[in-house]
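All protein chains but one are shown in place.
Take a look at subunit A:
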Amino acid sequence: MTDTTIRPVLEAIDVSKHFSVANGIGDAAVVRAVEGVSLRLLPGRIVAVVGESGSGKTTLARLLARFYEPTTGEIRLAGAPVGRTRRARSEKTYRKAVQLIFQDPFGSLNPLHRVRHNLERAIALHHGRMSRQARDERVASLLERVSLVPASDYLDKFPHELSGGQRQRVVIARALAVEPRVLLGDEPISMLDVSIRLEMLNLLDSLRREEGLAILYITHDIASARYLCDDIVVMYAGQMVEAGPKDEVISNPQHPYTKLLVESSPDPHRDVAVDREAIFGDADELGEPPSLIDPPTGCRFHPRCPFAMERCRTTEPPRAVLAEGRWADCWLHEVGRAEELHEAPMTELITRRLSEETR
């Protein structure tokens, strides 16, 4: 995973984000949306962040896009820490390097502006004044880059005249107009029709391949992550629980949560042969992610984990560094029980534990 010759473009070092929320009677509570996350984005590589809703994926993307300031920790752009002071100049440098693609292509284009306006603003903001002809050429080449050809057909269209896939292409073209080095995709395909998702993934792949963009791909869909990315990071309840090269992580999970996540996604080529009923029959018994206001002590997954031991309830698990550049935050590796992970499907293990508890 770590190639020491390539320096990361964007790096998050032990970043946490806490939000304070006030309830009806004015008591403030703290939501620990993201805690202790470290992430490196390398040029020409795609990192996928997977996890269920509420695991802090979107908050992480927005931290990296600097919508929010991290509560603790540091974000580094090309090795240089990004200051907490919001100076206009440093802000602009950052915007020029890092662009975010939103989840909803129907919401992220202003319905009152033509395609042309979006692209021209991006160019004008980051590349200064240029002649009308040069700008038109630039806009046309951007649209061609995202396969909206001929460009003249799309230039003067309003968003409502475009399909969801076309809109998302415009959104990507707008981000590319800045000529960024990092592209953050916050579930960029989840709102699109299944039939055009693949084209979108291929577009992202070609951007990485041809322009050396570093891409963060946030998703809850393991299959698309497997198709697109190089490395996978699994998040649970605001923390990273496992990371490594995609094939190893998916085919041989080293954290109980990753295993549960992988098994919950339908995949005809799964190594472990389990029938559908066994996986989804007891789906409602698999538990829910914990509250981020009052997260469980120790390992945050322990209330749902069939392997949970006494120390899981009290102490946070140490990071177990494994072969092939992988790691997992789990006590099983520490006590030499890692082999148990592969004994049976998670649903079976969870059901077994539940029946033991009730007995």
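Remarks
Quick note on the criterion: contacts are C-beta pairs under 8 Å (C-beta built on N, C-alpha and C of every residue); 3 or more make two chains touch, one makes a residue touch a chain; residues count from 1.
Everything that follows uses one rule, which is that contacts and distances are computed from a predicted model.
The UniProt record for the undisplayed chain lists the protein name "ABC transporter permease", from the options "Succinate dehydrogenase", "Chloride channel protein", "YCII-related domain-containing protein" or "ABC transporter permease". When the full complex is taken into account, the listed residue touching the unshown chain is A:Lys96, out of A:His18, A:Lys96 or A:Arg114. Set against the missing chain, the residues A:His18, A:Arg76 or A:His126 yield one that touches it, A:His126.
The chain not shown here is touched by just one of A:Glu52, A:Asp104, A:Glu211 or A:Glu348, and that residue is A:Asp104. Among A:Lys57, A:Arg174, A:Arg197 or A:Lys259, only A:Arg174 touches the chain left out of the display. Not every partner is drawn; the one left out touches subunit A at residues 65, 67, 91-92, 95-96, 99-100, 102, 104, 107-113, 121-122, 125-126, 171, 174-175, 178.
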